[in-house]
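A protein chain is absent from this complex, but the other protein chains hold their places.
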Amino acid sequence: MLVLTLKERPHVPLEAEVLTPDRLAGLSHAEVRALPILRGKRQLRLDDVFEVEGDGGEEVELRGDLGRVKLIGRGMTRGRVVIRGNAGMHLGAHMAGGTIEVEGNTSDWVGAEMRGGLIRISGDAGGQVGAAYRGSPTGMSGGAILIGGTAGLEIGMRMRRGVIAVRGRVRDFAGLQMKGGTIVLGSGAELRTGAWMTRGTIVSLGPLRLMPTFAYACAYNPVFVGLYAKYLEPLGVALPSAATQGSYQRYTGDTAVPGKGELLLWRPAG
Amino acid sequence: MGGKVSCTLGEVKNRADFLVYWGGNPAECHPRHFTKYALMPKGKFVPRGRKDRTMVLVDIRETPSVRAADLFLQIKPTKDFEAITALRAIVKGERVDPAIVAETGLTVEQLTDLADRMKKAKFGVFFFGMGLSMTRGKHMNSAALLTLAAELNAFTKFVAMPMRGHGNVTGGDVILRWTTGYPFGVNLARGYPRFNPGEFSTIDLLVRGDCDAALILGADPGATMPQPAIDHLARIPTIVLDPKVTHTSRLSRVHFTTAATGISAPGTVYRMDEIPLPLRPALKSPYPTDEEVIRRIYQAVAAKPPLAPPDVPPLAILGR
Partner (left out) sequence: MLCCKDPRQAGGYLKGCRLAAKSQLRITGGRVYDPANGIDGEVRDVCLADGKIVAEVDGGRTLDATGMVVFPGGVDVHTHVAGAALNFARAMIPEDHRGNAPFVRSPGRRSGIGGATPTTYVTGYLYAGLGYTTVNEAAVPILSARHTHEELRDTPIVDKSCCVLMANHEILLDLIEKGEIERARHVAAWNIWAAKAYGVKAVNPGGVAAWKWGKDAKGLFETVPGYTTLTPAKIIQALAGIVDGLGLPHALHLHCNNLGAPGNVGTTLETMKVLEGNRAHLAHLQYHAYGGDDWYTMRSESARLAAAFKANKNLTCDAGVVLFGNTVTITADGPWQHLLYKLTGKKWGNIDVENETGCGIVPYVYKEKNLVNAVQWATGLELLLLIDDPWRIFLTTDHPNGAPFWRYPEIVQLLMDAEFRREQLKKLPAKAQGRIVLPDLTRQYTLYEIAIITSAGPARALGLPDKGHLGVGADADVAIFNAGTDYARMFAYPRYVLKAGEVVIEEGEIRNAHEGKGLLVRPAYDASVEEFIRPLFQQHYTVAFDNYPVELERIEHPEVLPCSSSP
């Protein structure tokens, strides 16, 4: 397996879109070392900034505080990227397949406009998880992004399909202009969840501040939540669904659009 | 996805009979706005001037601008996005939750009344200031008001425009767009323009410490930005061009005193509605213009051995 260890935390961000299994597979050790990395406006060799062990392959492990290393896994379609540390912006953006695992925290734009595959982050993520880039009509359209810690603003902005699950609290605008797919909020969110959504489902196990343009519909235990729970459990996300445990309050909106999205707020029994 | 529906200021002067200032204090920040463009002047289709107009002011507190308003709506801080979204629904005849609306400091009745007045106007204008665009929600607050204006066009003529900051902010925006395609926050490190607010915008670069040199022209971030940004400016080599010694100058490595634009230096300024106006300096200055200083810096850089540009290809186009 290929192991790249960051020599030192860069003083300005690095752009490392070469760090995908697609690009690395089949490369020799020397070829990996010669790959281009951008530091600001200067081009470096990969081995200027990383210690390199092994040859290129379908799996790569990155070690160190890569919080300033951007574009890792961008557009990847296969293979596995493991980061033992933090990761920078645009991790797994436009990804279509494969797996990314991060032991630390990530910056903004994780899985932006993602089409497939799995991203799992143990720590905190930044904002715009699975979101559309500015001006684009659509964000994430497939795949799954699982976050063990907190996340920032505008997660799932304009997403169309796929699932984002965050165990910790998220900030404002989760599910902004959502068009489809599912967001699971393990600890609720700050303001403006589901603002301007047209379709899609936001499941929240923690408190939300509702927009004035959402209306209470009913309390129930939707069947699909049970199915989702089975899908998410092996991925480490516990989603309550049994009527004995409680029920979900359903709110529909956003009437400002007008939209047919739903918020499901968990109410434990008793 | 909404849009931006706007006009030049003469349209406001000649036609607008309903003005809403949201999150701005023009009496103090844009002192000629009322008298020259928006509220007082007699217009071609607004012959009695102020008498033919209604002005609504929406803000979190009473400012001197309230004196000019026919209706003051005191909104609670950080509630603008909710209030405007509720207005979007009310305008369409859709449901809103009165209790949650009331949390904004405004009631459903007040918002419904405002929506009715807006629909009945012949020509309505939203002017929005930093109280909207720089408070919690930021660009989404602006987007909300712009979208509301676009949607009101189903009923009557309505426009919205931001009250811009001082200096030639609009000019910078306009020129960056025609040369790079993007209005601000443009990254040229890879030899072509890239845009991503939050990543390449100035305040974020400084707060994160993502740059290792700075050239500041026509701005004073040392006075206005958050402390982490100021600390970073002090750490890295910072160059300032300004007619005065500013807060930023005091933490910079090099300060150039330059001639004041419009007073001693010629040029072209773009007004908030993007109309270009020539600047004819009235006075002479012993100092060089900003342009002269930049040209000389550029020539000095160009005389150095060229830095090989990255030959790595542009980022692959994905998601199209």
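Order as written gives the chain letters A and B; numbering starts at 1 within each chain.
Rule of thumb we're sticking to: contacts are C-beta pairs under 8 Å (C-beta built on N, C-alpha and C of every residue); 3 or more make two chains touch, one makes a residue touch a chain.
All figures in this text were calculated on a predicted structure; none of them were measured in a lab.
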Exercise for the section: For the chain that's been dropped from view, list the shown partners it touches. Expected result: A, B
Handout entry: Candidate in contact with the missing chain, chosen from B:139, B:177 or B:253
Key = B:177
Exercise for the section: Quick one: say which of B:61, B:120, B:253 or B:295 touches the chain that got left out. Expected result: B:295
Fill in the blank from the handout: Where chain B meets the left-out chain, the residues are 1-11, 13-15, 36-37, 43-44, 122-123, 150, 153-154, 156-157, 159, 174-175, 177-183, 188, 190-193, 195, 268, 270, 274-278, 295, 298-299, 302-303, 309, 314, 317, 319-320
Fill in the blank from the handout: Contacts from chain A to the absent chain lie at residues 133-137
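As a convention for this text, only the chains that are shown with their structure count from here on.
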Problem - chain A-chain B separation of Cα centroids, rounded to whole Å - result: 32
Fill in the blank from the handout: Within their complex, chain A touches chain B through residues 11-13, 15, 17, 36, 38, 40-43, 68, 71, 74-75, 89, 93-94, 108-109, 113, 127-128, 133-134, 136-137, 172-173, 176-177, 191-192, 195-196, 210-215, 254-258
Problem - List of chain B residues in touch with chain A within their complex - result: 1, 78, 81-82, 85-86, 88-89, 92, 94-97, 100-101, 103-104, 136-137, 140, 188-190, 195-199, 210-212, 307-312, 315-316, 318-319
